[in-house]
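Attaching a single structure in structure tokens format; questions to follow.
All protein chains of the complex are present and in place, except for one that has been dropped.
Moving on to subunit A:
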Amino acid sequence: MTRGQRRKLRLSKLYSFSCIRLHGEERHAQIGQRGYSRIVYCNDPDNPAAARLNYKGNHVSTTKYTVANFVPKSLFEQFRRVANIYFLIVACVSFSPLAPFTALSFVVPLVLVIGVTIAKEAVEDCQRREQDIEANNRKVEVYSGNGTFHRTRWKNLRVGNVVKVYKDEYFPADLLLLSSSYEDGICYVDTMNLDGETNLKLRQSLDVTSSLRNERCLQVFTAVIKCEDPNDNLYSFVGNLHYNGKEYPLSPQQILLRDSKLKNTDYIYGVVIFTGHDAKVMQNATHPRSKRSKIEKRMDKIIYILFSSLIFISFVGSFFFGIETRRDLVDKKYRRWYLRLDDTTVFYDPTRASLSAFFHFLTALMLYGYLIPISLYVSIEIVKVLQSVFINQDRHMYYEATDKTARARTSNLNEELGQVHMILSDKTGTLTCNSMEFVKCSIAGIAYGQGETEVERALARKDWSSEANEISIERIDSHGNAVHSGKPIGHSVKGFNFRDERIMNGTWVNESYPDLIRKFFEVLAICHTVIPDVIRETGDIYYEAESQDEAAFVIAARELGFEFFKRVQTSISLRELDYERGEKIERNYELLHVLEFSSSRKRMSVIVRSKADLLLLCKGADSAMFERLSKDGRLFEHATRDHITKYSQAGLRIMVIAYRKIEEEEYELWEDEFLKAKASLSADRDALLDTAADKIERELILLGATAVEDKLQEGVPKCIEKLAQAQIRLWVLTGDKLETAVNIGYACRLLRQGMREIVITLDSPDIEVLEKQGDKEALAKASLESISKQIRRGKSQLTSAKENAMEFGLIIDGKSLNFALTKNLEDMFLDLAINCASVICCRSSPKQKALVTRLVKLKLGKTTLSVGDGANDVSMLQEADIGVGISGVEGMQAVMASDFAIAQFRFLERLLLVHGHWCYRRIAMMICYFFYKNIAFGLTLFWFEAYASFSGQPAYNDWDMSFYNVFFTSLPVIALGVFDQDVSACLCLEYPLLYQEGKQNILFSWSRILGWMANGVGSSIIIFFCTTNVMVEQAFRRDGRVADFQVLGVTMYTCVVWAVNCQMALSINYFTWIQHFFIWSSVAFWYIFLLIYGYISPTISTTAYMVFLEATSPSLLYWLSTLLVVVSTLLPYFSYRAFQTRLQPMPHDLIQRKQRECAETKTSGESSIGTKDKLKHLKEDTEHSES
């Protein structure tokens, strides 16, 4: 039914102002020149001229690699890392006689490590490839020369093809809209994938093509489009259509972009303009700059330190080797005759000792290479991917309403989440739901609506201070949440949260001004651009509105008995209660004109004819409306203004509702002028229209005001408080008005009771005067002065209030921000801002958001996190160290630019305090441990060298060594990186203080890193000297045999494997079977390896042949020395930790003692968020009563 009606609807009339405008005139002139040279032969892709242009097909590939370049490119990527280059060079050199061990034993681990990394790349790329294949193989109907459409794959599309796209299908390429199932060639487009906006966009074809609505017409259709070259600007298009010998300018209004979707339109015809990678969305798909975490940057430094120490000890070794070698030749006699140095290569030649020392240096670089952990990078990558899986799988971060989980879009930054100093947050859609609820109204000077908004509750909190009150409020809150997330009690409608017995259910007729109430709701029901959509089966009505506010109005009107159900071209139909007769009637309003909303007008009107009356219904911002009231219409002005102030204090959005009756003559006169303005094509058309509209929107009669709540997201205040407890700063950067922003600030506890506000604004009379004069220079100068004065005043306020520990909130608006961010002022501004507890920047543009982010990031050098949900937050997300996108209602744009995506702001608490803390801890521990284990091992080689005249002979068997990083120590450290928890998740949340460990970087401070390294050095010394002293020259078994090279090597190696794995066991806090399994199986695997390797034929195992089975295992000395060495290597760390936890405990040490399990962890499995919150509150409650 509705479909048919809509078909006749001429929307060009409904959208009288804004939509179908001509613009970009001057750029049209450039067509054919540079940057505007594309020529599309419509419906004629086989045209020889088109073939000459040779535009690419519609095949897209977003993969990083192709089959052909995968190997070289991925190898190149791998060897861009310094450490890997080193290993590559070593691997190459290891084939020369310089190598201290067999080349293969070095190459295999390298190949293994690189192979795993490359395999990971390959898997990731395959996933991208699958997406591409899916997209490339979607079907679309293409017009073929014989006059019919046939289905083909997307990738086969060519420029110039005419395609038919059906409802709810994606556009396969950038298309020129020719015509649609509607007569006037309009169609609705969902551009969520492009800009994240959920409201439908209207597109309209040129009039000349809108008649091409069947195959027959298309058969004769040929045209040429000359337009701009591919570019990434989604909102502009410059081009001409040459059709039937005439030239028609094209605008973005006729362009349908790839990856947007056709909605509410049965089908459209379009011509393919940009294919494949030329499409605007693909042009936009730049690979975001890759962010690296601070830990990783520091890790690089450590690698450099290790390199330096590697070079240093190699140098020391070579120095002594050189001296030894020189000393071998005394008075032309070779001292160590058994080395036959009289007949040697340059490597040992005493006559060329310095040269041989140089070559030895190269050997030593390889030999001590075990200091550099070869598997560090790959282990970290594996660990981070697994950590991301845990983040993605966290049920506590799953949001049922949108069916979204948290998603770590990059795994690079997991640990950075644990170090956030500052959060820069968007407001709309991030802190608030971006869903508007009609909560209050003031009609004829009487305030209606009893519901309490969240903001009001917060305001109440602001006034009362006792904690008891807070708890009771919390209770209500949680109850409310439970209702919200659980089953609705009673009647609940989205967008409507209005309760007032006086006017609901038709009782308004008994109020003192029923007539005005009726008018009020009529305005709400008529004055809008909403389109109703009736589901035929149920009769339910859905509204498609451009803004959430409008939808809320229409819904409110419906709920109060003025149901808007039908819109046709010229009229709007309501079902309303006739209070005189007391029955529901259908009423028709003839729609004459719609005067659109615009940001400069700040109001919107419709002119309708109802029965005999000619009415102008108007709604708008209070600033725009009150000055337009007539003398008689100001009856309720005073009361209404009072209400408005109250409402806006409560954080509500206000619209003033008014109407007027128009006389026929006046209307006719005005219409003439208006139509003339509308028809004019001159540049000042807009201005003409505005003045025309202005003329009729006068002498209004005030009806009242509406208050719509921009609902806070669930749990936002609690989350913010927790983040504040973790001493994470939260700055809000919003596009909203100052008042709204401040109110939201109170609502979400950003601004707290007892906090003093410092407001920096340019809304002062003298600035406004200058603004009106239009002298830009003077204005800028005055503004700058005013801002710097205000900042200075703020600072002096701060210093004077320092004694009494007053907290400050800074509020600054966008205009002022422009000046505060200039070179001269930015330091001062930042200084002020960071000394305030909370900062709110309102009216800020996307660019300003990014600028503030950059300022904070660069000047403070601290980790910043931006969180936002809309396309306007993208630059901020990309600028910050971590960008968190809210995958909410506003679509995908922010999420696509983000590093992490969460469904609700409150999940940030868990993301940072739990996952961030864990990941930080895990990675920090892991890296420290990595260095420990490699130093402990690598240095034993060095100590041994001292006893082998630094000749470069490794103490261990080649393959034993090469498997050290790969098999005997790798898995436990990965388990540490993936699973370790210092305290459970709920304790993390309960004690946000724990977050300080990451914020102050306690676990990865230089002292700690060096401590671990020292521990490694100490372990290596203990291992080497204990084993060598135990196994010196005497028999090491009952049968009188002495320990030889292999036995000593195996004993030392056993001690190393045991020591590092036990050290791991000692330093982790969380033993699941996985940890046990990995640690003990690593040790066990060493023995198994010894057995197997010792069993292989001696040609392969060489010195390791039967060592364990025959020589060491029957020796008690071997086992006893293992025990001794392991205990003594652990003792320093153990006693240090034991004393540290007593004397200078770290936060997690303290909290670990609170082994009290949270009830939450037990129930969290299946319980809903609501009950969980309740549990939490209950617990808090008991805690309060106890204390």
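The rule is simple: contacts are C-beta pairs under 8 Å (C-beta built on N, C-alpha and C of every residue); 3 or more make two chains touch, one makes a residue touch a chain; residues count from 1.
As a convention for this text, contacts and distances are computed from a predicted model.
In the listed set "G protein subunit beta 1 like", "Autophagy protein 5", "ALA-interacting subunit" or "Large ribosomal subunit protein mL40", the entry agreeing with the UniProt name of the missing subunit chain is "ALA-interacting subunit". Of the candidate positions A:240, A:743, A:970 or A:1121, contact with the hidden chain is made by A:1121. The chain not shown here is touched by just one of A:384, A:558 or A:601, and that residue is A:558.
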